[in-house]
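There's a structure below that I have some questions on.
In this view, the complex is presented without one of its protein chains, the others remaining in place.
Which chain is which? They are A, B and C, in the order written, and residues in each are numbered from 1.
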Amino acid sequence: MIRVQREDFEIGAELSALTVGRHGVGGVASFIGLVREMAEGKELSAMTLEHYPGMTERQLAALEDEALTRWPLDRVLIVHRYGRLAPGEQIVLCVATASHRQAAFEACAFMMDWLKTKAPFWKLEEAADGAQWVEARDSDDQAVARWANNDR
Amino acid sequence: MIRVQREDFEIGAELSALTVGRHGVGGVASFIGLVREMAEGKELSAMTLEHYPGMTERQLAALEDEALTRWPLDRVLIVHRYGRLAPGEQIVLCVATASHRQAAFEACAFMMDWLKTKAPFWKLEEAADGAQWVEARDSDDQAVARWANNDR
Amino acid sequence: MKVLYFAWLRSQTGLSEEDVDPPADVATVGQLMDWLAERSPGHAEAFANLEAVRCAVNQEYAKPDAAVGRDDEVAFFPPVTGG
Partner (left out) sequence: MKVLYFAWLRSQTGLSEEDVDPPADVATVGQLMDWLAERSPGHAEAFANLEAVRCAVNQEYAKPDAAVGRDDEVAFFPPVTGG
């Protein structure tokens, strides 16, 4: 399941909905991304996430399918917010549930790496000296590349 | 932080307590282990987790220190339950918070692998044909072995 | 043809979207970028460094040699930074 929303989310409620009555699930791996107050040594007052409505949902749905194909999972959940967020606020929730922990962990890490490089979101950071679009990081490209040659 | 308890836990409250006011944290990786209703093809009615009070806390505290030493983390949380649990109930919560996602993911997976092979817990599974102690799995020994040669 | 701009391409063109009607010889993403760059100083700035511009045609990532037609939705944006 995927959702793109302005509203905050609550991990407890999300995980309950994902696993209720599904007693074959033994492991739930989750990741939450938060707005950090510092970026490249500058203190941020806020961050605005812009996205491409329509394409975002399409890319996240493709990512969900890819994860469910690659690993023996029960379910996958991605919730990604957009709009203006303050330091400490939640940006993204990524969850994979499975019988066994390894598949859940790997799928969750995989989805985050792909999100960072494929989902059409852009971050505008606001600091005392003005606002600036965040540049893509080489380390994120490297992180996602490790899944490409995965011959599973 | 580590806790060994009979009571259930609520991931939302745990993560809030772990990250509140800590605005350097950009990533929170979590894992929840649940009681599965099937084990080795048998349907379970319940599972009882026995542990070694004192030694458990000691081992979990050592594990926390090890994770904080190996990765650039902000905090670590392990909550492990004991007692009789029904299918679908939560057994363990493992969390690592960090500036960046990779450290959080790796530390969380590492802690789960170590928990499975070092924390003094034993599972007694109850099925229609009686109760049986769960045997340790070779795959868990292999999973933890991959961290041993990690020369970070 | 509907063209969308995101992040700093939106700031530089001053547009979040526009309807354009390029000539028939504009048949690929690359040719469209060259043609759009002529429309205003802001467009020229947005398309000055093509290495930094990504494209999607009908909401799927597209390379400069991908075909574009008059019924397509074409979006230009910097490398993504979500998650």
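Convention: contacts are C-beta pairs under 8 Å (C-beta built on N, C-alpha and C of every residue); 3 or more make two chains touch, one makes a residue touch a chain.
Fair warning: this is a prediction, and the values are worked out from it, not measured in the lab.
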Exercise for review: Quick one: jot down which shown chains the absent chain touches.
Suggested key: B
**Study point:** Interface with the unshown chain - residue positions in chain B
**Key:** 33, 49-52, 54-55, 58, 80, 91-92, 112, 115-124, 133-137
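In this section, only the chains that are shown with their structure count from here on.
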Check your understanding: In the touch network of chains, how many steps separate chain A from chain C on the shortest route?
Key -> 1
Check your understanding: Whole-Å distance, chain A centre to chain C centre, using C-alpha means?
Key -> 26
**Study point:** Approximate Å spacing (C-alpha centroids) for the pair chain A, chain B
**Key:** 23
**Study point:** Chain centre separation (chain B, chain C; CA means) in Å
**Key:** 48
**Study point:** Multi-partner residues of chain A (at least 2 other chains)
**Key:** 33, 112
